[in-house]
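A single protein chain has been removed from this complex, and every other one stays in its place.
Moving on to chain A:
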């Protein structure tokens, strides 16, 4: 679970169109979140508040071995109204650290009309240790980050206890460069990251031929490339200790894009005259295309190789029960819940020592149960309802050249399909509302309004993470959830090797967080 100040920083990046993922520093973020996730230490309570439109504050009181705390303040020059939410309305998804969908949020100079900045400070008690940060955007693609720490009680030592680190970052749509300097041992660093969009062939995208599709949908299409390969490296050199450092990493990630898959895989179903028909006619078997992330990192100096793999899947679970047996209309209640499962693994190997290690992990997410009431008439009407007469039978999967029957994990519902394609559907409906008025549009709007009504209900409310290290025989378990307006995070780290007394608990804790 990210901290409150990290949440505000993410809001700041979102409002100023800066991509948090587009840097070499975060290229291994997905396996890091799934395998090396943080566990709260001890018991802590965090209360956060938005004091003014540009002021944010947070207080943390924790009991580990003794009572400790911290007080942090943040101010920005940007109004974050569009992205900031209190915990009463903030979904757990926004603060969970898990599988990351790589999307592009690069500003092209048309969204930032000033040079925004963000200032942050945090002081710890009773140590009075202070940390601060300045983020200053000079141009839409350049920003400077200054981070510093200071420990006043160690000032009597000969070595300075103030450390400044400067990051000059540059981002473009397909690359990012970081120049780093730290006053600690005069450390110089350079990071670069390049993205290569695989299967990026707009000429084969049939929507381009349609005059009904707005430019917005094309933008979404390009922002959600199904396959992206990222390559990067980092170079370090410490003048103080005369020691270099280097690492190279690559990441291959896919993004579920059913519309692209649809248009490429089923050209016979697609119709230029009615794209909605083609979209809504394929609610089956699309779920077999799961987002996945594969990374490979090398450190030549240390001789370590590590590869990670992560895959995410979502599924709906629906139960039917008679809710009101005394009712003569025989109303049925259906409870539907969304569950997400993320699996990840990491293999490490050292070419010098021949040591190897395997870490496996999983994350299980669940949304709250939503009740869906339908009477018999509506159910029969729903059953007979088809989208413009196109049969939604599973025989569509037989026509898919890229999907084998053995790969079809489950059959998704129309609701899930509608939600997974909500962006595309919204865009298509916007473009069609201007040009088409009729029953088809009304039906589409009805489906969209139903989706909007139920969108909040699909937010995840609990998350369970488990990871295990095969060689070291360590296991980490973390549970995060939302209880009323409070975010609760708990976890435990266990050494399974154990002694005679059995497994040994290395770390455990519970954390409560409230955002006003």
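Basically, a contact is a pair of C-beta atoms (placed from the backbone, for glycine too) under 8 Å apart; a residue touches a chain by one contact, two chains touch by 3 or more; residues count from 1.
Note that contacts and distances are computed from a predicted model.
Engineer: Missing chain, UniProt name, options "Mediator of RNA polymerase II transcription subunit 31", "Tom7 protein", "Glutathione S-transferase" or "Heat shock 70 kDa protein 8": which is it?
Structural biologist: Missing chain, per its UniProt entry: "Tom7 protein".
Engineer: Would you mind spotting which of A:91, A:134 or A:168 touches the chain that isn't drawn?
Structural biologist: A:134
Engineer: Touching the absent chain in the whole complex: find that residue among A:48, A:141, A:176 or A:493.
Structural biologist: Among A:48, A:141, A:176 or A:493, only A:48 touches the chain that is not shown.
Engineer: So which bits of chain A touch the chain we can't see?
Structural biologist: 47-49, 51-59, 71, 73-77, 117, 119-121, 123, 128, 130, 132, 134, 136, 146, 148, 150, 152, 155, 160, 162, 164, 183, 514, 516
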